[in-house]
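Take a look at the structure below.
One chain of protein is taken out of this complex; the other chains stay put.
As written, the chains take the letters A, B, C, D and E, and residue 1 is the first residue of each chain.
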C-alpha cells in the first residue's frame, strides 16, 4: 500500500506530528511505502532545522530527516503556508523541501491512501 | 493604566495575534502604556522576521516591530518555547528579544493588567 | 472580573463552562469566533438570557460580529469596539477563557 | 471508511458530529485526546454503545490510552497499537475528523 | 486501465468558522489548486464550516482579508458539488438565503453516504 500523509500542525504544540510519525514508522515496518509527508497550515513549522528541544525530549525535526534519508519519504512544505510562517530554504531541515499544493494533489492521486493529522 | 499582554498562538493560523495587536493599538490610542507583549507556546512564531505574507495581506511581524520601535512596547519571546519551535536570535524581528519566564512574572507583577490572547 | 470567550459555542464548551464560574455582576465579552454565541435566533439564546438575568452584562466585539456577517444579535447584548474593550479592561481584571 | 477522532468529547463536539455522518459498518478509531471518550464510567458510555449497536466497530489507540492513564474502557471497544492503526487503514479509506 | 480510473473522488470538509483560525481559508486555497487537476472534487460544509459561506461578512474592522466571495469563484473552476449539512444550518438559525453561493442542503446521512464513496477526505 502506498500512503501519503498530510500534517496540519507544528511540532510539540500539538500531538499531530508525533502521531503522524508513529503511524509512518509502523506503516514502513509493515512493508508499506510512505510516499510523502506534506506539511500544511502550521504544519510547515515541522520543517525548520533551527529547533532545539530539551536534551531529554524527542527531536521531531530529526525524525522527519530520518524518514526522508533512510526511508525515501518526501518531506514537503507548502510554499504559501511556509511564507506566512517564516519557513524558507534558509532554515529547511535536511531531506525537506518547499513545494506547492499541486504536489499535494499529485500525492492524493498517486497513493492508495491520504491520511490527515492535525488539531 | 499599564498593560502586559501574553500571546499564545502564532501569526495567521489563529486570530489571537490580530486581536492582541488591535487591542494594544486601541489601548495606546487611549493613552495607556502597553508595557510588553510576551510570546509563549506557538506565540513565539510571531517573532520570526522570515515571514513573507502575500502583498495584499497584513504583515503581522511588522506590526510587532512597529509597536516596539514606535511605542516602546517590549516584544519578548520565551526562550524555552522558542527553542522548541526554531525561533532564535538569528531570525528575530527588529525590536524583538528572547527572554525567560521570569520576565513574564515581572510583567505580571509590575502592570495593572495582564491580558491573554490565544486559541 | 471581565470574562472573555473566543470560541464558537457550537463546537466547543468554553461558554457553558465559563457560565458555571461567573460571579454576579461579572461582565462577559465575546470576541473572535466566540461572537457566534450572540447571533439572534440560534440555540444559545436562552443561555445568554439567563446570564443577563443574573446581572452579568454581556458584550460582543463589533468588528468580530461584522467580520462574520452577524447583524441581528440577542436582546440585551451590547456591542463594543476595540476602544470599548479597553474601557472594560480599565474597569476589571481579566480572565480570558481560551 | 475509517473515521478517526482526536478531540476530547468533553470540550469539543467532534465525536457527536461524526456520529451523525457515520454509515453502517464504518469503524471509528479514537486517537490522541479523543480516547477520553471510551473511558469506562464517563458520560459518553451510552453514545459509544449506540454506535456499537449500529454495527460500527469502535477502536481506541492503546498508546494514547496508556499515556492518559486510562485502563478501564467501555465494553465492546477494542484497542489497537500503531500497527493495528495501519491495518485499519489497509482495509479502509480514512476520514480524519480534526 | 482506462483514464477514468485515474480520476479520484476527493471531498474537502469545511468544519471551522472563518477568521478565528486560518483552516477554512487555507482549505479554500487548497481546493482552488486541486480544481486544476480535473479530479472529482466536492466540498461539504459541516458544523461551524457553514459560517464561511455567510453573506455580508465585512472583515475591515479586524484587519484580516475576507474570502467568503472566493467561494463564488468555485463554480468557474467546475467545483459545483457544494453540500451543506441541514442540521448545522438550522441550529445556527440560518437558511440557504443567508449563504453567498448556491449549495445543496442535505441530511447528515446523505452527506455521510457521499463521504463514504470518496477516495480521499480532507477535513479543514
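Keep this in mind: contacts are C-beta pairs under 8 Å (C-beta built on N, C-alpha and C of every residue); 3 or more make two chains touch, one makes a residue touch a chain.
For clarity, every value in this text was computed on a predicted model and none was experimentally measured.
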Residue among A:33, A:58 or A:110 that touches the chain left out of view: A:58
Those residues of chain D which, in the complete complex, touch the missing chain: 6-8, 10-11, 32-33, 36, 39-43, 62-64, 66-71, 81
Absent chain, residues of chain A that touch it: 12-15, 18-19, 21-22, 56-58, 119
Missing-chain contacts mapped onto chain B: 6, 8, 40-41, 80-81, 100-102, 104-105, 108-109, 114, 116, 118
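As a working rule, only the chains that are shown with their structure count from here on.
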Averaged-CA centre spacing for the pair chain C and chain A, given as whole angstrom: 38
Residues of chain C touching at least two other chains: 6, 10-11, 32-33, 63, 81
Where chain E touches two or more other chains at once, by residue number: 15, 19-22, 47, 62, 64, 119-120, 123
All touching chain pairs, where touch follows the definition stated at the start: A-B, A-D, A-E, B-C, B-E, C-D, C-E, D-E
